[in-house]
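One protein chain is absent from this view; the other protein chains keep their places.
Chains: A and B, in written order; residue numbering restarts at 1 for each.
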Amino acid sequence: MIDRKQVLHVARLARLELTDEEVERMSGELTTILDHVERMDELDLDGVEPTSHVVALENVLRADEPRPSWPREQVLEPAPDPAEGAFRVPSPQA
Amino acid sequence: MPDGYESVIGLEIHVQLSTRTKMFCGCELSFGEEPNTHTCPVCLAHPGVLPTINEQAVRYGLQIALALGCEPAARSIFHRKNYFYPDLPKGYQISQYDIPLASGGRLGEVRIHRVHLEEDAAKLIHLGESGRIHGSAASLVDFNRGGTPLVEIVTEPDLRGPAEAREWAQLLRTTIKQLAVSDVNMEEGSLRCDANVSLRRAGAAELGTKTELKNMNSFRFLERGIAAELERQGALLTAGGQVEQETFHFDPRTGALTPLRSKEYAHDYRYFPEPDLVPLAPTQEMLSAAREALPELPAERRDRYEAELGLPEVTARQLAFDAELGAYFERALDASRRGAAAKGSAGDGAEPKVIANWVTGELVGRLREAGDGEVDPASSKVSPEALAALAGMVESKQVTTGAARQVLATLVAEGGDPAEIVEREGLTQMSDAGELEAIAERAIEAEPGAAEKVRAGNPKAIGPIVGAVMRETKGRADGGEVTRLIMEKLGLS
Partner (left out) sequence: MSADLLGLSVAEALRRIEAGGLAADEYFDAYAKRAAADELGAYLWRAEPGQAGAADGELRGVPIAVKDIFCTEGIETTAASRVLEGYRPPYTATAVRRLADAGARLLGKTNMDEFAMGSSNENSGYGPVLNPWDRERVPGGSSGGSAAAVAGRAAPWAIGTDTGGSIRQPASFCGIVGLKPTYGAVSRYGMIAFASSLDQCGPLTRDVGDAALLLRVIQGRDACDSTAIGIEGGVALPSRERLEGLRFGVPRELSADAEGIEAGVSEVFQRTLGVIRELGGEVDECELPHAAHGLSAYYVLAPAEASANLARYDGVRFGPRADSDGDLISMYERTREAGFGAEVKRRIMLGTYALSSGYYEAYYGRAQRVRTKIAGDFQAAFERFDYLVTPTSPTVAFRLGERTANPLAMYMSDFCTVPMSLAGIPAISIPAGLAEPDGGGSELPVGFQIAAPAFGESGLLDAAHALERAIGFDTRPPAMGPQG
């Protein structure tokens, strides 16, 4: 059961401002989905290695050779609030 | 620190690697360029981009790991460390977590817990009041630094005091400097040192609650920050209080530690394996290449200075554990040998011990007077060749020690060739015995009281007479020779 408090905690971690209605709905939906997911608990997985990758590759490395960076005008073109050649944001210290 | 307690200090060091490109993209590293001129879709985390691992960063990481005596992991992987911050474009930092590049080493008396690779964050410039948007303060993000390759080194909590921590951090810096894989400059941020500090009852096995200190951007501040925090914790414990787990920010201007705003929401980094990258499994070739690239490390250098150059332990250590001093000494030594060889003289030039003393004693002393704190003789006007030549002139009695000090003062002030300075200022050691004898006689006549005392059995009273000779000869006479001559004239030898 994912209660309202947990939903709010996770929403804050994920930086989502949910409406009250969304919080309510999310609590129910996540609970249903996780109930299904928890069917994995039936399996005996002791000693089974986790798979994070299906490709059997190692040491894929890039040579340390510079490639041209991007012109600053282009970098800032899609920025919602460009200022002084940089990206302006509300101060994290505010 | 309250009685019965001991301090327990561990360090977390971030080293910016001096590769050409960033950790995960081909952008060149930047050094104070205009903001956002060293970026690309990858390091700006545009949709759809993927990271690729910089081969050189891996090589440098392995060199650091081996230099610190760590065991490289047979297979290490990258993780995503998730948190939101404007200097972190992807919303996660690619770092290493449960299987770091290497672990379990030692440098000096301190055990190394782990060494791992990661990427640096971008730079946030706080605009404060001037840059208010919507009535609140704003910041600017410059992504030039974002993605710079970092090696993070975590020690075990083996340090026991602020001075020890500083000294060890300097040794670490020298070690990495020697590897030539980083500028390791604390002021510029290519070496960053955080400290975990706690107090525990002496002899207790378990650790006390620790606090984390950040942003101490010089060795002095590192020492000062740790000392201040130990004092704070000590006072707290003495008063019957408890240390809270907290993070402090050191303000270099005030020397104050300010707690970072208590986190409304505790960090939950939600680490998980980075699916965009494949594991690092250093091959035998990679490992031997890294091993072969290792230069002489500080401890080895100290041992060599003692065993082969006959330097006293203190001097050997001072030179070997200070990257700049050691490098300068090596160059001076080299110049001295080359100079001697060029002249076809049988010896090796000035004795290494003499050069070492001139470097660690006179030169460092003068530079310290002239500047403040950390001394890099390489950036002074005294070239290692000049210092070697000067030491050689002292040793071959071309100049007296006193005259050499005057020459050094001139070198520090304006640089130049010591032989020319000696010539110009007429500081060549007096070799005309007759002339010196006459001066000694005049000095005895001028100081009858002192002469009387010396004759009466007080040899220390000779000072004013020697002084008079030295004044007269402007330091060109050898002090020992002058003393011997005066005693002879007084009929005491």
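We take it that a residue touches a chain if its C-beta (ideal position, glycine included) is under 8 Å from a C-beta of that chain, and two chains touch if they have at least 3 such contacts.
Every value quoted in this text rests on a predicted model; they were computed, and no experiment measured them.
S.K.: From the list B:11, B:57 or B:141, pick the residue that touches the absent chain.
M.R.: With B:11, B:57 or B:141 as choices, the missing chain is touched by B:141.
S.K.: Looking at B:22, B:80, B:192 or B:366, which residue reaches the missing chain?
M.R.: Looking across B:22, B:80, B:192 or B:366, the contact with the absent chain belongs to B:80.
S.K.: Against the chain that's been left off, what residues of chain A make contact? List them.
M.R.: On the side of chain A, residues 2, 6-7, 10-18, 22, 26, 29-30, 32-34, 36-43, 45, 48-55, 57, 60, 62, 70, 74, 78-81, 87, 89-92, 94 touch the unshown chain.
S.K.: Touching the hidden chain in the full complex, which residues of chain B are there? Just list them.
M.R.: So the residues of chain B touching the missing chain come out as 41, 44-53, 80, 82, 84, 86, 89-92, 132-136, 138, 141, 268, 270-272, 275-278.
We take it that only the chains that are shown with their structure count from here on.
S.K.: Mind pulling up the chain B residues that touch chain A in the complex?
M.R.: Chain B residues touching chain A: 19-21, 25-28, 34-41, 44, 52-58, 75, 77, 84-86, 124-128, 131, 133-134, 136-143, 261, 265, 268, 270, 272-273, 275, 277-283, 286.
S.K.: Show which residues of chain A lie in contact with chain B when the two form their complex.
M.R.: Going by the criterion above, the answer is residues 9, 12-13, 15, 52-53, 55, 57-67, 69-70, 72, 75-76, 81, 83-94.
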